[in-house]
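Can you read through this structure? Questions will come right after.
A single protein chain has been removed from this complex, and every other one stays in its place.
== chain A ==
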Amino acid sequence: METLTVTGVSKTFGGPRPAIADLSFTLGGGEFGVVVGPSGAGKTTLLNMIAGLVSPDTGEITLNGGSLAAVVPERRDIAMVFENYALYPHLSVRRNLEFPLRAPVRRGQLSRSQIAARVAEVAETLRIPHLLDRLPSQLSGGQRQRVSLGRALVRRPRLLLLDEPITHLDAKLRHEMRTELKRIQRELGVTTLYATPDQSDALALADLVVVLDAGRAWQVGSAADVYERPANVTVARTLGDPRINLLQGRRDATGVTVLGQRFDAGQGPPGPVTVGIRPGDVELSTQPVLGAVAGRVLLSQTLGYQDVVYVDVAGATVRATAPAGIAARPGSPAWVRLPAARLHVFETATGRALRHREVV
């Protein structure tokens, strides 16, 4: 099992902003790392640098202690699932899956029947045996994505890179594939780095989360770390669905004032702060409650098992989750209570976290 380290890596493509800026993290052997960030964050650039398709301007990438700087892509023994499938258009699905096993650098390692067995096995796992004789042009988007996954899984690479491997699948299949991916990764024990814009992938899969935005790693840590203890506003905003509420507040010597209410929040320098609270932590009521502020329902979305209610409180919009079927019609009054223990506090100027919510 190979440990991946990325140390002080930067890459600029000639634009004013670097695509990757001074990025460092360590992914332990056999771990599942997830790089999460919006489109344009630099995820593909990072994966391409690790695969050797793009060379970093500065910094070093090592696999099991050995620097990859002088190793050409075909000798790195890294498998990658590309964002837009990148299937070989002129080869059948079967030949696509066989290719990594037949490539010159691995010639002679497997017999013909071993190759056929591997291909059959991976096709079975990904439910594509009936597609083996088709050409990529004859497949739907989801099927192409599965073939591209299969091409990476068919061999036993030192490192597996996945660039948004399941974003183009429909929701049901995406959930299945996510579970399946995690199972396969556990079974193979291969160190895996997975790039995705979907925060739920990160929380569901990751041993290590790298929150990437505008080329910077805003936090590196376990899923619990980045969700419960976001180091800054960017991380808090990236993770969690529905998104965290970020409200303007003020800090004085001993507490924080937000939505006209004051909470004790320990010692600290006074100044403007951003108060974060997860919609699930907001207490919503259609009746007046002690310690709650009154507002008006703007919108209510149902997710089936619960509703997300948008409440206007003195000009600020607060998102709260509530049991499905709560009588929250747009325009009706609602009361919102923010439990003091659940507040995150960030310095507005820098976005740095000053206080995290307490975990129960």
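The definition used in the following text is that a contact is a pair of C-beta atoms (placed from the backbone, for glycine too) under 8 Å apart; a residue touches a chain by one contact, two chains touch by 3 or more; residues count from 1.
Please note the rule applied: contacts and distances are computed from a predicted model.
K.L.:
Which of the following names does UniProt give to the chain that is not shown: "Sugar ABC transporter permease", "Cytochrome bo(3) ubiquinol oxidase subunit 3", "RsbT antagonist protein RsbS" or "Aspartyl/glutamyl-tRNA(Asn/Gln) amidotransferase subunit B"?
P.N.:
Protein name of the absent chain (UniProt record): "Sugar ABC transporter permease".
K.L.:
Looking at the full complex, which residue from A:L4, A:L87, A:I166 or A:V308 touches the chain that isn't shown here?
P.N.:
That would be A:L87, which touches the missing chain.
K.L.:
Hey, which of A:S39, A:S111, A:S137 or A:Q287 is the one touching the hidden chain?
P.N.:
A:S137
K.L.:
What residue numbers in chain A mark contact with the hidden partner chain?
P.N.:
Residues in contact with the chain left out: 48, 51-53, 72-80, 82, 84-91, 99-100, 103-106, 127, 130, 135, 137-140, 142-143, 151, 172-173.
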